[in-house]
Structure formats: structure tokens, C-alpha cells
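One chain of protein is taken out of this complex; the other chains stay put.
Every chain is named by a letter (A and B) in the order it is written, and numbering of its residues begins at 1.
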Amino acid sequence: MTSLRADLRLAWDLTRGSDRGEWWRVTLTASGAALATGFALAAVALAALRGQYNVPVAAGLLNQPGTRSGVIAGLLLLLVPVLGFLGQCARIGAVHRDRRLAGLRLAGAAPWQVRRIAALETGLAGLLGSAVATVFCVLLLLRLWDKPTALAWAGIALVAVAVPLLGAAVSALALRRVVASPLGWVRRVAPRTGRGPGLLFLAGLLLVGVVALLALATESPAASNRPGNGLPLTVVGVVLAGGAGAVWLSGAMAEVTGRVLAARARSAATLIAAQRLRADPWAAARTHAAVLLVTVVGTGFLGIRQVMGDVVRTQRFSERADYYLTGLDLTGAAIALAFAIVLSGLAVGTAESLATRRRGLAAQVAAGVPRAVLGRALLLETALPLAPAVLLAGLGGTAIGTWYAWLGHHPVPWVMALAPCAVYAACLLAAATSLPLLGRTARPGELRYA
Amino acid sequence: MIGMSTRHILLGLLATGPSHGYDLKRRHDERFPQARPLAYGQVYTTLQRLVRDGLAEVDGTGSDGGPERTAYRTTDEGTHELARWAGEIAPPAPFVANEIFAKVVVAILSGGDPARYLSAQRAAHMERMRELTAVKAARGADLATVLSADYALNHLDADLRWMNTTAARLTTLTAEVDAA
Partner (left out) sequence: MSRPVPLLTAGGLTKAHGRTPALRGASVVLHAGEILAVTGASGSGKSTLLHCLAGIVRPDAGSVTYDGRRLEDLPEKRLSELRRTEFGVVFQFGQLIPELTVLDNAALPLLLAGTGRAEARARAGEWLERFGVRGQENLRPGELSGGQAQRAALARALVTGPRVVFADEPTGALDSLAGEQVMTALVHTARESGTAVLLITHDAQVAAYADREVQLRDGAVVALGVTA
């Protein structure tokens, strides 16, 4: 136990003495953990309800077990973009952290010690986030619910503890290569394949999926024999398959785009962007997978919403239109939230890629490479592989919407075709938020340090 | 090339076959480009001593239409002595004659300006290093030239580094010398 305390102390010292990049990582990781805790707590609290219950929010949408299960599934699905975001956060300052941990190994620390120190670092950030989120959620819950059941309390406690623990476990797993040898990644010669984090993302996706399925299966036994109950299950399955496909598709797209363009590029910016994609297509895949997922869901939802909105307003549901529209709006809000998280992840990822390369970028600027060229290369790195991938994802979403409209014999809601365009533009904007950072990063001062 | 044995170098040159005194001087200066050139008289004195000690002998005398020349060749004993010397370890500078350090100390004792002296000496060293580097970096320079220039360069560089650290510590040194 004393050695654990020593490690904890070391982890704390390392975090405290670290530079701004580290603090960004800690802050963003804590925010991500807080989001994850919030969603999970909401899902748990709802899952603890049994049968008909009067919940004073969302136009009575949460009163019945059937619709409640849908909301729970939605909340759990929101964990997917949060996971992606956390993955991006873990990469902030990764190069420096890897070097520092390799330094610990060189100083004689055993692999498990280094892994534990790193896990403690992440765990502490996660604990901070989850603690803040838990406190606020509990306060909110006590206002809405006079006497939460023991089951609800147990669930809340479980989530509050599980989030930081999971974060620590994932970071220990992700560091297996760094700590394998004392020299670790002090000297990184060949570009790594980067499939590891992609696999982690998939594993996380799978975990969320399984939990969502379990929640759906156990939540409402009374409603299980009702027709249409299979729909949420199908949606979850489709989204999972879509996510896995998106990772692969995005990586493959980046690789092909990079290879084709690297041979034909006529301008310096295109050449740099293409060669970077070719060197590490999976970096793009990690960042873009969640974007594609949101595109499919968002486009499809836009179509479905259009059709359902018409149905609700015009037909026999009109007296309860409010109820249905609130449901739709809630789903829309969830998708918008997911998209916002995904965009933050993208912006963080772009900023991180700049921070990692700051010395090299400073050298390019010193050699007279205009900042505009470097900025264009940065945007092209996002724009090039994303264009075909978003197009395909948009087509997928449009297909869902069209299919739904066709089922109900309604005209195809073409407005949904706008969704992929909006997604693409928003992604470019998110990447462009790093451009001011490029100006500050590529300083001659960086030339002075190794 | 202080303390280098001219005897043994001439024996080494003779090892390739009988040679005249003038020939030996020319070949020496070619093969050791950065060394001090051999004086003609020194070559003859050394050859006569080698004969006296039985390490070399007269091979014959010819004139080839010019002035009379005596050719020399090595003896078995000479070959043996050469092998012994070539394998012997050179003593790693037992007493370094450090004229620069002596001048610095004398400058301090006599109230001179050791810093200015060191700076001027440094400039002279750099000038010599530039000459040697120009010889070494010239297109088509052969390896023997490059290596002998390198040898001299490394020694001058060692002096220079010593001068740099000494210049940075002159205040302490002055206090120490004055106190003694």
C-alpha cells in the first residue's frame, strides 16, 4: 500500500510539474469523463424506474416504460461520441508523456509501476470529472424525485466509480508499447500503424452496444410482446455496424486519397497533406469515424423527422402531437449534442497534431514555407479523406430516410440531403479553429529546443 | 612532430628498397605532408649513424651523369629494429611542454594582460586550423594528406579548447597565482 501511495504521489507531482499541454489533457479528460458520467447517470436513473411513473419533464415522454427504454438507449448511444472525444484527449501531449514515461523506465521503474503511474494520472482526471458530474446529477435528481430507490443509488455509485476506473484501465492498456522497453518511444523512427487506438474505440463501441442491448432487454418486460419493440434494437445494431464500417471506410479512404494524391500533387500544400495521410491513415480514421456515424444518424433522422412530423400533425395523433414532437425534438437534441462533442474531438485532434509537430513546423516557417501553405495542408488533411467518406455516410443516411418515407408512402424528404453538406462544412470549421494556433505554434523560439 | 625518431622513419622508407639520400628526403616530405620537412644535412647525418650502428649499409655509388650519389639499404638488424619500434607503444605525453600555460602564468606574475595574450594566441591557432582545413578539404586531397591534417587539427583544437576554458577562468587563476 505504501508503494501505491508513492506512485500516487509521483503521478501527482508529474501532473503538477507538467506543461500547458498536460493541463489541457487533464481538463479535457475530466470534461469528457464528466459528460460520460452524466449520460450514464441519467440512463441509470431512468433504468431504475419501474412501470408507469410520472416524470415531470419532457412532456410525459418518460412516463411509460416503452418510450423510456428508447431514451435510455439514446443516452447510452451518446456515450459513443464521448468515447471518441476521450480518445482524442488521451493523445494530447502523447509524445511528451511517452517520453516522460520512458524516462521513468530508464530511471529503473518496472513496467507495471510505470503503467500504474500513468493509469493513476488518467484515473485522477477521470475521478475529478465523474465526481463533479455525480454531485450535480444527484442534486438534480433529488429535486425531481422525492425518494430515489436503493437500486437507483446503487447504480449511481457504480457509475461514479466505474468511469474513472475504466479510464485508468484503458490508459494502462494503451501504454503497453511505451513501457515494454526502457527506451520505449524515446526514438520514434518509423511511423506507427496506429491501429491500437482504433481497436480501442471499436472495443468501447462494442461495450456500449452490449450494455445498451442489455438495458433494452431487461428494462421493459411488460412491453416486450408489443410490436415495434424490435426497432430500437435494430437501430442500435445498425449504428454499431455503421460505426465499425465508418472506422474502416475512413481509414481506407485516407490511405487511398493519400497514395493517389501524393503521386500527382502539384502544390506543396496538397503534397504535404497527401503524404501525411499516406503515412498514418488511421489517425484520420480515429477522428473521422465518429463524424461519419453522426452523419448517417443525423441524415437519417432528418428524413424520419420530416415524415413523422407530417404524420403527427395531419393524422389521428394530432391531439397528442406535443408528446410525439417532444420525443422527436429530444432525439434531435441528442444528435446535435453528439455532433457538438464530435466536432470538439475533431478540433482537439487537429490542435494536438499541430502541437506535436511544433518544432518541425517552426523549421518550415524559418525556411520560408508560408504559413498559408501549412494552414492549407492542415485543412486539406481533414477535407480530403472526409469528402468521400461524408458523401457515402450521407448516402447511407438518405437511404434510411428514403426507406422510411417509402414505408409510409410519403414523399421523400430531400431536405435531409443538406445534412451531410452541413456536417462537412462544420468539420472544416472545427479544423480551422486550429489555424490561429498554427501562427502561435510555428514560432522561431521552438527552434531552440530539441 | 616533436621527438619523432627520424632514424626509424628513414629505416621505414628504406624498407621498400635501396634509396639515395635525396630520394629519401623527397619521399619523406611527400608521405608526411603536415610534418616539418627534413633538412638535407639531417638525412645524411642520420644515414651515417645508421651505418655506424649496423642498421643500414651502403648499397653502391653512382652518378647518373649528375653529382655523385650514395645509395643505402637496410640490414637484417635494421629490419628487426624497425619491427620492434613500429610495435612499441608511444608513451602518452609524459611531460607536455605547455608554452601557452607558462606564458599565461608569467603574464599574471609580471602584471601583463593574459586575456589579450590568450585571445591573440587563439586567433593564431584558428588561422593555422583554417590553413590545414583548406588543405584537407581541397578537391582531390588524398587520404594521407587528410589524415595528417586531421592529426594536427585535433591537437590544435585541444589547445584551443584548453585556451577557451582558461580564458573563462582567468579571474580565479589570477587570484590563485597572486596569493601564492
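The criterion applied here is as follows: a residue touches a chain if its C-beta (ideal position, glycine included) is under 8 Å from a C-beta of that chain, and two chains touch if they have at least 3 such contacts.
Source: prediction; values computed, not measured.
One of B:Ala35, B:Met129 or B:Leu170 touches the chain omitted from the figure, and that residue is B:Met129.
Only one residue from A:Ala252, A:Leu325, A:Ala363 or A:Leu379 touches the chain missing from this view: A:Ala363. Touching residues on subunit A toward the chain that is not drawn are 189-191, 264-268, 271-272, 275-276, 278-280, 359-360, 363-371, 373, 444-445, 447-448. The chain not shown here touches subunit B at positions 116, 119-120, 122-127, 129-130, 132-133, 137, 139, 153-154, 156-157, 160-161, 164, 168.
FYI, only the chains that are shown with their structure count from here on.
Subunit A and subunit B have Cα centroids separated by 73 Å.
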